[in-house]
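First the structure, which I've put down as C-alpha cells, then a few questions once you've had a look.
Of the protein chains in this complex, one is absent; all others appear in place.
Chains: A and B, in written order; residue numbering restarts at 1 for each.
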Amino acid sequence: MEDQILALRQEIAELKNQIGIMEDTHKIRCLHNIYGYYFDACLFEEIVDLFAEDGEVRFMGGIFKGRTGISRLYIDRLRKRHTNGHNGPVYGLLLDHLQLQDVVTVAPDRLTAKGRFRCFMQAGRHESTGQTRQWWEGGIYENEYVKEDGVWKIKVLDYRGLWHADFDTGWAHTPPNLYPFYSTTFPEDPLGPDALITENKPVLWPDTDVLPFHYPHPVTGEWWKKR
Amino acid sequence: MEDQILALRQEIAELKNQIGIMEDTHKIRCLHNIYGYYFDACLFEEIVDLFAEDGEVRFMGGIFKGRTGISRLYIDRLRKRHTNGHNGPVYGLLLDHLQLQDVVTVAPDRLTAKGRFRCFMQAGRHESTGQTRQWWEGGIYENEYVKEDGVWKIKVLDYRGLWHADFDTGWAHTPPNLYPFYSTTFPEDPLGPDALITENKPVLWPDTDVLPFHYPHPVTGEWWKKR
Partner (left out) sequence: MEDQILALRQEIAELKNQIGIMEDTHKIRCLHNIYGYYFDACLFEEIVDLFAEDGEVRFMGGIFKGRTGISRLYIDRLRKRHTNGHNGPVYGLLLDHLQLQDVVTVAPDRLTAKGRFRCFMQAGRHESTGQTRQWWEGGIYENEYVKEDGVWKIKVLDYRGLWHADFDTGWAHTPPNLYPFYSTTFPEDPLGPDALITENKPVLWPDTDVLPFHYPHPVTGEWWKKR
C-alpha cells in the first residue's frame, strides 16, 4: 500500500511540473503581449519595470545593460524623442507595435525561458502635428526570461527590426543603410549603449539574414546552422 | 494512511483547478479568434450566437444590450450595410479583421474571464462593385466572458477602433473626427445603442488615449492609473 501511495505521489509531482510549464508558457506570452501594449501607449516606465535587475536590451546593434542602461534607452532616449518626456500617449503620434507568432520554450528547471515573437509596426505622426511621417516596420524578437521570486521578468530583449518602409513608397524603395547602427558606447555617446553587438550582428533591408532560432527543428531535432 | 490519501486528494483537486484554468484560457482565445473569422466572412448570425443572453457590445461610443440590442447592431445595422442582409461574404467586399496579441485572464472561480486582444483590419470594396473604397484600421478589444452551463460566452465585447487610414493617403492624413460616435439611443435612433458610454469614452486618431488594462503590471503588481 505504501508503494502504491509513493507511486501516486510521483505521478502527481510529474503532473505538477507539466502544468507548471504550461502556466509559465502562458505567463511569458502574456508578459510579451503586455510589453507590446505598453509600447504603443508610450508607457516607458512600465516597460522598464518588466526587466530583471541584470536584464538587457539589444537594439540597433547596441546592448543596454541593467536597469540603468535600460532606463537610458527607454526613458532618456525613446521617451524624450517620441513624447518629449511624457509617460503616455501624445496627440498625433502612432507607435502601434503588433505582437504575434510566439514560440515560447520554458527550461526544464522552470527558472528560465526563451521566446521568439514577431512585430509588425504602424507608426508616424499626423499632419496636424506639423511633423508628418508614416511608416511600416517588420521585425523579430528573440528574448530570454528569468523567474525571480516566482515572477517572470525579461532577461534579454533582443529586437531585430528587419525592414522599414515609408508608407507612400514601400519596402521596394527603402534606401539601403537607412539608419546607422550604434558605433559608439556610453558615456562617449551620452544616450548610447553599454556595449556593441559583435556576433550575429543585425542587418537591415534590403540586406537579409536569418536570426538564429532558440529551438531545434521540431521534427528532425536538428539545430539550424548557417551554411 | 487515510491522512496520506486525503493529502493526495487535495493535491489532485488543486491540479484539476490549474489545468481547468489553462483549458478555459485556451477556450477563450479560440472563442475570440473564431469571432474574428466569423466577422471576416460576414457570418453575423453566428456572431450574435457567441453572446450570453445578457451580453453587451460596446461600439462607437454606444452600448448595445442583450440579444435584442446585439442583433440590432449586427443584423439590422452591420449586415444590412455590409452585405445588404446576406449572412455570408459577398462579391468585392473585404472585411478582414485580424486578431492577435491576446492577454486572457480567468477568474479564480473559473466562472468569468477577461481578455485583451488587438485587431488589425484590411477593408473596402473592389472597383468592380462601383463603390471603390479601401482602408486600414487598428483597434483594441477589452472583453469579458462568462461560463454558463459549462460553455464560455461573450459577456462584454468592447471594441475600440483607434485609428483609421485611407489606403492611398495613410494615417498621417486621416481627417480629425473622421466619424461621429453615437449621440442618440434607441428607439430615437432606430438602429442606435441602448445607452451611451460615459466613462473611459473612446477617442479617435489623431487623438490618443490609454484603454485601461484589465490586469495589473505583471512584475510590480501595480494597477495602471491615468496621471
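Note that in this section a contact is a pair of C-beta atoms (placed from the backbone, for glycine too) under 8 Å apart; a residue touches a chain by one contact, two chains touch by 3 or more.
As the structure is a computational prediction, the values presented were derived from the model and not from experiment.
Visitor: Using the touch definition from the top, which of A:V103, A:V151 or A:I197 touches the missing chain?
Guide: Checking the options A:V103, A:V151 or A:I197, the one contacting the hidden chain is A:V103.
Visitor: Pick out which of A:H32, A:R72, A:R116 or A:K155 touches the chain that's been left out of the picture.
Guide: Of all options in A:H32, A:R72, A:R116 or A:K155, contact with the hidden chain holds for A:R116.
Visitor: Using the definition of touch stated at the top, determine which of A:Y91, A:W163 or A:F181 touches the missing chain.
Guide: Of the listed residues, the one touching the omitted chain is A:W163.
Visitor: By the contact criterion defined above, which parts of chain B meet the unshown chain? Give residue numbers in ascending order.
Guide: Residues 1, 5, 8-9, 12, 15-16, 19, 22-23, 26-27, 29-31, 33-34, 36-37, 41, 43, 46, 49-50, 87-94, 96, 98-100, 120, 122, 124-129, 132-134, 151-153, 167-168 of chain B touch the chain that is not shown.
Visitor: Spell out, residue by residue, where the missing chain touches chain A.
Guide: 1, 4-5, 8, 11-12, 15, 18-19, 22, 25, 100-104, 116, 118, 120, 136, 138, 140, 162-163, 165, 170-174, 176, 205-210, 213, 215, 217-220, 224, 226-227
Everything that follows uses one rule, which is that only the chains that are shown with their structure count from here on.
Visitor: Counting in whole Å, what is the centre-to-centre distance of chain A and chain B, each centre being its mean C-alpha position?
Guide: Distance between chain centres: 26 Å.
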